[in-house]
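One protein chain is absent from this view; the other protein chains keep their places.
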Amino acid sequence: MAKKKKKTEPAPEAKVGVYVCHCGGNISDAVEVDQVCQHARRVPGVVVARDNMFLCSDPCQEMIIEDLKSGLVDRVVVASCSPSLHEATFRRALARAGANPYVYEHANLREQVSWVHHGAAATEKASRLVAAAAAKARLLRPLESIRVEVQRQAVVIGGGVAGLKAALELGERGLAVVLVEKSPFLGGQVAQLQRLAPFGETAAEVISELTGAVLKHPAITVHTCAEVEDFAGYIGNFKIKVVRQSPAGAVYADRLARLSRSGRGLGEYVPFVGVMPAAIPEGREEFDLEAGAIVLATGFRPYQPRAGEYGYRDFPEVVTLPELIRQLAAAEGAGDTLVLNGRLIRQAALIHCVGSRQIPGVHAENEGGYLNEYCSRTCCSATLYAANQIREQYPKTRIFDFYRDIRTYGRGQEELYTEAARNGTLFFRFEAGEEPQVSRNPHRTSNPLLVKVRDVLTFGEELEVPVDLVVLAVGQEPNDIAHLVENLKIPVGADRFLQEVHPKLRPVEVSVAGILLAGTCQAPFDVGETCAAAGAAAVKAAAILTRGYVELDPFVAEVDLSRCVGTGACVEACLAEGALALVNLEVEGQMVRRAQVNPALCLGCGACVAVCPENAINVQGWTLKQYEAMVDMIVSDEYLEERAEG
Amino acid sequence: MALVNPNFAAELEAFGVDTALECFNCGTCAAICPLLYEHFPRKLIRYVQVGAEKKIMENAQDLWRCLHCGLCTRTCPRQANPGELILGLRRYVVARWRRP
Amino acid sequence: MEAEKYAGKILILATETCAYPGADAVGQGHQSYPANTYLLRVKDPVLFPEKFYLDCFAKGVAGIIIMSCGVESPYPGSYEALARRIDRVYPLMKAKGLDIRRLRLTAICTVCTRAFVNEVRQMHDLVSELGPPGRE
Partner (left out) sequence: MGVQQNLKFDALVLGGGIAGLEAALNLAEQDFSVAVVEKDASIGGKMIRLSKVFPTLDCSSCITTPKMAAAAHHPKVTLLTYCELQSLERRGDELVALITQKPRYVDLEKCIGCRQCEYQCPVLVPDAEQGGLAARKAIYIPFSNAIPQKALIDPENCILCGRCEKVCPTQAVDFFQKVEDFTLTAATAVIATGFEMMPLEDKVQYGQGQIPDVITALQMERLLAPHGPYNRVLRPYDGKEPDSVAFIQCAGSRDQSMGVPYCSRVCCMYAIKQAMLLSGSLPLADLTVYYLDIRAFGKGYEQFFQNAQAMGVNFVKGKVAYVEPGEGGAVRLRYESQEAEGGVQVVEHDLVVLSLGLLPGWTPGASCALSTGADNFIKTVKPKLAPALTELSGVFVAGAASGPKDIVDSIVEAGAAAMEACRYLAARGFKAAG
């Protein structure tokens, strides 16, 4: 592909069409779109400049297609929102017109102009950016995308519900799947629960069904005690180095002890443990996996309250909701009153939003300097579910629920709230910054703790509730996967969860093609939402894997043999092993040493471009000449001077 | 600083006040009430919820302003029957008046 | 911007995986910054030879901010190569009488909105203080 002699000069016949979008006012409220078009018409090579309310709409795409088909234009510049949203849309439109999708350049007038600048300056900047794009477009040449064969295997990282569900979906779709789980267990955080809000399915049935199907599935291989050590490659051909070894330290000691106490064997579900599918490896084992797509399902961990937060650690009677769930499972069932660890619980307080919905300036940051500003989504329902469970089983145990907002948004959830009220749970509402205070009970009641609150529902009065137990409804935090994030080079949001490309356009994809997000590594979700997210990640992975190939952008280095003199500087500068080499070639009857690119391995970074004394090597679609032409347009005032033309 | 008494609501059941805890304090009853009187009737319902016995006695006169128009009961989103609760509270107050 | 103040053009070379989406995030947050800034999307600024920067100043560009991915570059080793190159550009700038602060190498991530605006503001203040390139 790189051997043909190509023109590097502007194609004299290049006919650039410029299309400027109003974005329904998003752009046109700040930028004089018709002026931008007027300016564009004076840019060399531009044959037509049009504007429209919504360029991305079907009729407008048709308009561009028509201009291409009629031969009016052969290069297209669209000036609209960020290319991350619509560059692909318009490239596809070019393809539909029978044109090469790469004779296209995008100018970002929304995120980088109209949303950040105003007045004449905004219009001037827009005009210059459009002119620069047109100048680049003039130098664009048709490119062919690179077709890469795909390893028809997916690797799923994480063996919780999200990972299991994604693996099962792909396995059932007929694709090979390898699931890699760090701990010795499958089932993740859900295995730390008992019954699931709002409908009361058991964690046992949910996990057993998933692990049962996954472990016997011929297309799915499961590795526990396994961690991703190293990662390389690209969509279709990822290479993952996995290390399998006995987990260091005593992190899983409690669960292993519970497992052995239970008397259950490998593959069987044990409450608060999960399913251990295989024995813990003796030594250290390393192996490489190949994958066409990767599903990340690294999950969450419950927020761990700081010592002293609502009396946590100060008073043994203060527990988190996951701790309560565990204690409830072991609670003695006798009588109408709940007994936990031998203590009678006559009155219990549940406090919402612990470690969630924190507000800068109101709440204290943690040691890492973080605030969890987000809502953890699942705690309201989980808390109310626990309240109802206690009230039904132990009607003499009173429940007091302290909330900021009750967020029972989903199907069957508002019913939990209604049910809690019906069964006598008493609610108090507090404002952020006026959290309930938990202290030793100074009153002469036998309840050890006292919860004080300024209650919005009681007209702002200060109320006191003596209790035997305080339960903190802790939120979700992403698991610490710094090593993986670093290895895979995937973005993390300000909330520390993994960041999708766009919440609506590409909700389960990250900026690295071929890597998909499933479940609570992305945001707090409940089990149903997690399974939906896993399904969505699986469907995208399946789309990559089922065809057996993917097409990649052709933005790789290309040698201009008419200029290359074989200095080898590029080969020295190249950052990708094997992407560039000096080879013997016959050029005009002479055997010479010339640079040659391996397009499948070339990263397209351009390290070679800068060092070539002849400018004989360039990244296709991003050439130095194109950048120079763009700078020329940015500094030029010629096309802006309208008065000269009247 | 008032101590919450969760047993109070149960005591009132004898007077027919048995849906007070179903109220989620949205304020519809207070706003729809043609008396347009402060927080009535939610105020008394909330006092039942938290067991503020004394407050109910202090505000007992409010109970007799109610016209039984039924608007609160008809519009209550939780169908907690505020009109009926007011009647029950009247019975309670009558029974308790000057009887410790 | 006040009309009389010099607002020379600032070129921003923004990596498509880090700084470019970072600039988009600034836009999504509607945080305004000086408009004399022209952002070019690049796969990696390691592509540009020394001469490119000098040519830009010769053409009248008053300041250049390279917004790279830093050490998080998707192209391992590219940041180091870039940093070495910029170190070679500085003496060349000095030789031409250009204040070397007109060229800045930074790392901006996809959510570094505050850092983005700060960099732009600082360069904007600098070039309005220095005036057109070559006249410092």
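The letters A, B and C name the chains in turn, as written, and every chain counts its residues from 1.
Convention: contacts are C-beta pairs under 8 Å (C-beta built on N, C-alpha and C of every residue); 3 or more make two chains touch, one makes a residue touch a chain.
In this text the structure is predicted, and so the values were computed from the model without any measurement.
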item: Of A:Gly119, A:Gly335, A:Pro395 or A:Gly548, the residue in touch with the unshown chain; value: A:Gly548
item: Given A:Glu415, A:Glu434, A:Asp553 or A:Asp632, the one touching the chain that is not displayed; value: A:Glu415
item: Of B:Phe24, B:Tyr47 or B:Tyr92, the residue in touch with the unshown chain; value: B:Phe24
item: Contact with the hidden chain (one of A:Ala482, A:Leu505 or A:Val583); value: A:Leu505
item: Residue numbers in chain B that touch the chain omitted from display; value: 24-33, 36-39, 42, 74-79
item: On chain A, residues whose C-beta touches the chain left out of the figure; value: 22-26, 53-54, 56-59, 61, 81, 85-86, 89, 92, 96, 165, 169, 172-174, 196, 199, 201, 206, 209-210, 356-357, 359, 373-375, 377, 405-415, 418, 429, 456-457, 459-461, 495, 497, 502-505, 507-508, 522-523, 527-529, 531-540, 542-543, 546-548
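Here, only the chains that are shown with their structure count from here on.
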item: A-B or A-C - the one linked by more C-beta pairs in contact; value: A-C
item: Chain B and chain C: spacing of chain centres that average the CA atoms, whole Å; value: 68
item: Where chain A and chain C are represented by their mean Cα positions, the distance between them in whole Å; value: 28
item: Whole-Å gap separating chain A and chain B, where each centre is the average of the chain's CA atoms; value: 50
item: Where chain B touches two or more other chains at once, by residue number; value: none
item: Touching residues on chain A, where the partner in the complex is chain B; value: 347, 398, 400, 417-418, 421-422, 424-427, 429, 443, 452, 455, 457-459, 461-466
item: Interface residues, chain C side, partner chain A - complex; value: 1, 9, 11, 17, 21, 23-24, 26-28, 30-33, 35-44, 46-50, 52, 55-56, 59-61, 72, 74-78, 81, 85, 109-111
item: Residue numbers on chain A that touch chain C, as the complex places them; value: 82-84, 108, 110-113, 115-118, 121-122, 124-125, 128-129, 132, 489, 491, 493-494, 499, 511-512, 555, 573, 575-576, 603-607, 609-611, 619, 622, 624, 627-628, 630-632, 634-635
